[in-house]
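A single protein chain has been removed from this complex, and every other one stays in its place.
Chain nomenclature is as follows: A, B and C, assigned in order of appearance, with residue numbering initiated at 1 for each chain independently.
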Amino acid sequence: MTSKNPEYDFKWCPGCGDFGVRRALEGALQLRVSETEAPMENNVVVAGIGCSGNMVHMLESDEQPYGFHGIHGRSLPIAMGVKMARPDLNVVVVAGDGDFLGIGFEHIGPQAARNLNVTAVVMDNGVYGLTKGQSSPTTELGVVTSSTPFGKAEEKLNPFQMYLSMGVSYIASTMSSQVRPMSAMMSEAMEHPGFAIVHVQSPCTEYNNTYDLLRGNSRKGIPGIAYDIPDDYDETDPEAAFQIASAPGVPLGVVYKDTDRLTFDQRIDEISEKAPARPVSQLLDSFTI
Amino acid sequence: MTSKNPEYDFKWCPGCGDFGVRRALEGALQLRVSETEAPMENNVVVAGIGCSGNMVHMLESDEQPYGFHGIHGRSLPIAMGVKMARPDLNVVVVAGDGDFLGIGFEHIGPQAARNLNVTAVVMDNGVYGLTKGQSSPTTELGVVTSSTPFGKAEEKLNPFQMYLSMGVSYIASTMSSQVRPMSAMMSEAMEHPGFAIVHVQSPCTEYNNTYDLLRGNSRKGIPGIAYDIPDDYDETDPEAAFQIASAPGVPLGVVYKDTDRLTFDQRIDEISEKAPARPVSQLLDSFTI
Amino acid sequence: MKKTDFVVRFAGEGGAGVVTSAEGFAQANAQVGYYVQTFSTFPSQIRGGPVWTQTRIATEEVLSSGDELDVLVAFDEYAYETHKDEVSDSGVIIFNSEEVDLEPDGKSFGMPFDELARSTGNARAANMIVMGALAYLVNIRQVILEDFVTNRFTRGRPNDQQIIESNHQALALGRAEAEKSGFSLGELADPIPPGIDQILINGNQALAVGAMAAGLDVYVGYPISPATSLLVWLESNLAGPGKFVYQATSEIESITSIVGAGFAGKKAMTGTAGPGFSLMSEGLGLAWMAEIPLVVADIQRGGPSTGLPTKTEQSDLMTAMYPGHGDVQLPIIAPGTVEECFYAAIHALNWAERYQGPVVILSEHMLSERNQNIPKPDLSKINVEGRKTYQGTNGYHRYESWEISPMPIPGGPGSYVANGSEHDGMGDTTHRPERHIQMTTRRFSKLDLLKDGSYESENTSASVAVMPWGGSKGPALGAWRELTAQGADLGWYYTMFLNPLPNGMVEELRSKDLVIVPELNFMGQMSAHLRMLGINAESITQITGLPFKTKDLVQAITEKAGIQQKESVPA
Partner (left out) sequence: MKKTDFVVRFAGEGGAGVVTSAEGFAQANAQVGYYVQTFSTFPSQIRGGPVWTQTRIATEEVLSSGDELDVLVAFDEYAYETHKDEVSDSGVIIFNSEEVDLEPDGKSFGMPFDELARSTGNARAANMIVMGALAYLVNIRQVILEDFVTNRFTRGRPNDQQIIESNHQALALGRAEAEKSGFSLGELADPIPPGIDQILINGNQALAVGAMAAGLDVYVGYPISPATSLLVWLESNLAGPGKFVYQATSEIESITSIVGAGFAGKKAMTGTAGPGFSLMSEGLGLAWMAEIPLVVADIQRGGPSTGLPTKTEQSDLMTAMYPGHGDVQLPIIAPGTVEECFYAAIHALNWAERYQGPVVILSEHMLSERNQNIPKPDLSKINVEGRKTYQGTNGYHRYESWEISPMPIPGGPGSYVANGSEHDGMGDTTHRPERHIQMTTRRFSKLDLLKDGSYESENTSASVAVMPWGGSKGPALGAWRELTAQGADLGWYYTMFLNPLPNGMVEELRSKDLVIVPELNFMGQMSAHLRMLGINAESITQITGLPFKTKDLVQAITEKAGIQQKESVPA
């Protein structure tokens, strides 16, 4: 909302990957509004705490989605509350690697097991940006950061293996410079019936600039570890997904998709059909002596 | 310690699987004492909250290990504190499925990534016992419990896939009736350099009696889902491990083992060799104007 | 003179029929218009273990579970040994002669509970044997229990008749045994039926039904004693379109998910006990900061930490009021009776909607497990408050004003960012001093909307007053009445609205020389809070894990008030 708000004074650093992610999300939300003809207010963006989470204040459309800028690591359960209260709304989580995969890690598994019908956009820069450059769960072993002056003593977490073994039903992988494909993934993720994660490599130009590493740099003779997932790849095959997840490099594309599972709100609906909805007066009567 | 303590009034229900787990743990601790010739006080048992966690009060040897009966879900970080303070001690976690895989889930990944050199004994009964029969992360989808009167709306968590994708370096699977093999696993796990989990199917006779399901019951014509891992199985092969983890049934044996990784305390030692240990006086001098 | 009050404790192993006997006896007598109350304690172990339930029957409203026992029913040796000393001098002990053998002691008599039951052809009728005997001891008319049996077992099953007869027979056998024993406790006066509809319900059930009566939409909870029964009951009963009830993975998930639900326009609640409440600390701060309506029911148990899960205590007041970092002070409603549990829930949900923020209900183990007959609430008389929602067009700034303002609901107009960081009118993060001043003032000013609560006051001219809170109300009221009857000049104050206190109450209390606060904690948390407010308050504390006994309070109050009177002489 900041395009029209002088009071909001946070800015991303020049070149921050999150700029690209914002453009992609703005596009996906706009598209959804025009396609569903539901107003922008039917979209809720739940943000984690971090440079990335500040996105919720920076969407520059005139029509604004609702936003929730909560506390560090809790965007998923907040999103669950919103979604289960109002299954008709489109709920999107925006969070960083530290917020989502570190302090908030505990919340991914349960939502995957429930197949909560929300979309999570994870901006992975392999570092804690907002607190100025400490290591995060996706920082490589041995890397020196302000909090690991002699190298990180902990192995890097593999997000895709995690998502898969937890049963996340839609998993896409991309990088911040790929605005158009990323935006398409976000749209597909919002459409997807169930828990969808769009995991974005979103470099931190200030503390962990991985642009060259990702895209390569011929001048510097850096190959680049990002690669397109081949067209003949079967995104519904868990085996294949586990292989991609275990292989080196950063895949670009949809890693896994399972559209056959019921969503959490659908399951709860099924249950409420079984459950007798008795008026309070009847409940009181049941305690008559 | 209760064998000699009238004040402690908690008892497991008749037939509770945890009795077998206790016998196995007592055996492994005794064996360790006799083999290492280090006193029993060199062992620390950190317990979760649950029927299972009460084990820390019930070890009936005269020589007692140290114990920590903390708060629900936090046995792993407490154990990390103990182990990193005193790497020479043998630290064992005892916890239930709700404690370890539910509210405490967030702590498994980081310890796996660090390869913290402790052993976790997880007593999985697929239910919250101590609070009288609510569903747990390992309760099957659709099962009716006191908290899911119309069936659980959440898919069951697959512990072994989790452990593997998190990088737990020793993973064993057994059931409570297999006292001797279980005890041997525990000994091996304590020997293992790194984070070891012995995952035990430990039936709750009160709220989720799975003895027949596990071992089968010919009279009732129940086949039994527990099976021995074949001898030719290569426990160092992650691929194979993922297959076992994804297959139905309850494997009995060591699912995965990686002894080549450094432990957390070893990594920290390496670091402290790089780190200059300056006396406080020198540190003060560095602030001289 | 006839007895107007009868206290009996049933004690034995879990599963031996202790609880069913106690509650059956209570219900039978409640059905004919007696006032009844039961109080149970359970062991921490799951199956078996020592259990006891106390049933009190009276011709007037029952304030507490009773200090001394008229009758102890001991199902086994351990029960006999553990409880015999609490029987009054004129009391009687009935023991199961199959489990206990005793020399006649002029106070006890045995009968073979199970053998007698089996002789009726219904091995499960032991509890009726016991009830029959009890009925004789205080001369309760047999028909009362027989009708109770008939009602309970008329379930339209083929063998109904047979079961009813065997139970009637059991009642008769028990009565006969008691008669043989030669013991009698005189006659319990006839009930004085209140002439209004009543229900027999426990504190947590009353709280849950109350919440539903106030329009509860969403409940997310994590099991923990003594709050688990809220979750379990609502899982079966909070049903229908737009409703959502679920077991979370932790209390952090409970609180943050209802923050989301409250933001999305729902009346949302969670229930927990101390350890879970502590885990909600950060989430509660978020709800306060972002101004999200929700209710947290903390059913207190012994603390701190994992503490005493199955014991009663009133020691979460400070943390309920100041749950976390920064300037935050939560509204608190603490019911003192089973009936108040019902209304506390309604007020709490109303308050949350009215001031657009989190409200804490402080109940207690003692109330959650207590069964009591209470006037059946008249739903037509209940005032349910809805949320003041924003209905205008976009461009509205929810937080712009210095006081409460309509709340936009996702899906509707007025989109904004609900923000846990300090924010401006539209909810964007800002660090401007004037905004922090405005928003802090705004958040605290909303508490003034909650000072409409009522409070009890008696003998207000007295310079020394008694003011309990929560479940200590009953025993304290008993003690106050007794002392007043003896001529002591003591004031009485009570409210379930602990924060903010009702209009006028603080001023009144400030005028006292001393306000005596009986409370079940060590630090004297409520009296400390009253002193903060400029009231000269002192606590009477107890940390046994059990409720106060009326007689203990009579003594403690006498001492405190006495001391004070002496001191105040020179002034």
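Following the convention adopted for this analysis, a contact is a pair of C-beta atoms (placed from the backbone, for glycine too) under 8 Å apart; a residue touches a chain by one contact, two chains touch by 3 or more.
Just so it is clear, the model here is predicted, and its values are computed rather than measured.
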item	value
Candidate in contact with the missing chain, chosen from C:V32, C:M318, C:I382 or C:L449	C:M318
Among B:V82, B:V200 or B:A241, residue touching the chain not depicted	B:V82
Residue of A:F19, A:F100, A:Y128 or A:Y256 touching the missing chain in the full complex	A:Y128
Sites on subunit C contacted by the missing partner chain, in the whole complex	43-44, 273-275, 277-279, 281-282, 285-286, 288-290, 298, 300, 302-311, 313, 315-316, 318-319, 322-329, 419-422, 429, 431, 433, 436-437, 440-441, 444, 521-523, 525, 528-529, 531-532, 534, 543-546
Touch list for subunit B against the chain that is not drawn	1-2, 5, 7-10, 40-42, 44, 46, 54, 56-57, 63-71, 74, 77-86, 88-89, 106-107, 110, 268, 272, 275-278, 280-281, 283-284, 287-289
In subunit A, positions touching the absent partner	9-14, 49, 51, 69-73, 102-103, 105, 128-132, 134-135, 137, 146-149, 153, 206
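As a convention for this text, only the chains that are shown with their structure count from here on.
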item	value
Subunit B and subunit C: spacing of chain centres that average the CA atoms, whole Å	38
Centre-to-centre distance between subunit C and subunit A (centres being mean Cα positions), rounded to whole Å	43
Multi-partner residues of subunit B (at least 2 other chains)	103, 105, 137, 149, 153
Residues of subunit C whose C-beta touches two or more other chains	236, 246, 249-250
